[in-house]
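The structure that follows is given in the form of structure tokens.
Missing here: one protein chain of the complex. Every other protein chain is in place.
And then subunit A:
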Amino acid sequence: MDNVIRRRTFGARLGRALLYAVLLLAALFYLLPLAVMLVTSLKPLAEITPGTLLSLPQEPTLGPWTKAWGEACTGMRCEGVGVYFFNSIAIVVPAVLISTIIGALNGYALTKWRFKGSELLFALMLFGCFIPFQVVLLPMAQTLGWLGLSSSRAGLILVHVVFGIAFTTLFFRNFYVAVPTELVSAAKLDGAGFFRIFWRILLPVSAPIIVVSVIWQFTQIWNDFLFGVAFSAHDTQPVTVALNNLVNTSTGAREYNVDMAAAMIAALPTLIVYVLAGKYFVRGLTAGSVKG
């Protein structure tokens, strides 16, 4: 992969070595927090209190993880973050699917069935990507109240779908704009209608952008704290809110190892998704036009 012409003199080699040393240091610096979290979560509490943050665990234990999952106190209750982990899944999965499907249909309609004002509509939807969440907290709470969805899981899903649509529409519109419109014209002449063309012609070539949309939405919604804390009741709280409660619950000595294990549990799904599908994410973002 080395495609640069350079003479291999001593000075050049030294320069290279220095460069790699700096890069390595930077990489270690960025990895340090994760390493500390992982190491701490595997230590018994006795090994933490001396303040040796970086030392490896002398007696590694999964105790903090099981405690964080099933016993740790989050506020008044002591049932761990496991319940809330499944709460998160129950919110994230439908919210990701619904927002991706609507985004795909929006992108399709905005590029292949243009109408007067469709560009303006898209510009306005795009505006939704730039609205800070805090701005809509009160109006959203009011709306959820009117809809009878306050503090419910469905309400939280609705909020995430509404906010996600701006992004998913942007993804799909920009992908479909590069798909030749003649494909749609040909299908129209063949006798296919709006949904049939979407289902049979557009969707089968959309895999790269579906991956992008799903990863993006999954990460956003899983990591959300603000909507979770504002619009959920105790039994519908997502794991991020539970984690906060766990860390802020002060009874006796602070159990850093349990805190760290809980944080790892809360962060794991997005990490896994990224490791497994990150390659496709980059590929999807840079995917070129589909050749007809």
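One rule holds in what follows: a residue touches a chain if its C-beta (ideal position, glycine included) is under 8 Å from a C-beta of that chain, and two chains touch if they have at least 3 such contacts; residues count from 1.
We take it that contacts and distances are computed from a predicted model.
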"ABC transporter ATP-binding protein", "MarR family transcriptional regulator", "2-oxoacid:ferredoxin oxidoreductase subunit gamma" or "Carbon-phosphorus lyase complex subunit PhnI" - which is the UniProt name of the missing chain: "ABC transporter ATP-binding protein"
Of A:55, A:142 or A:185, the one touching the omitted chain in the full complex: A:185
Which residue of A:11, A:132 or A:204 touches the chain not shown here: A:204
Hidden partner chain, residues of subunit A it touches: 180, 182-183, 185-193, 196, 200-201, 204-205, 290-292
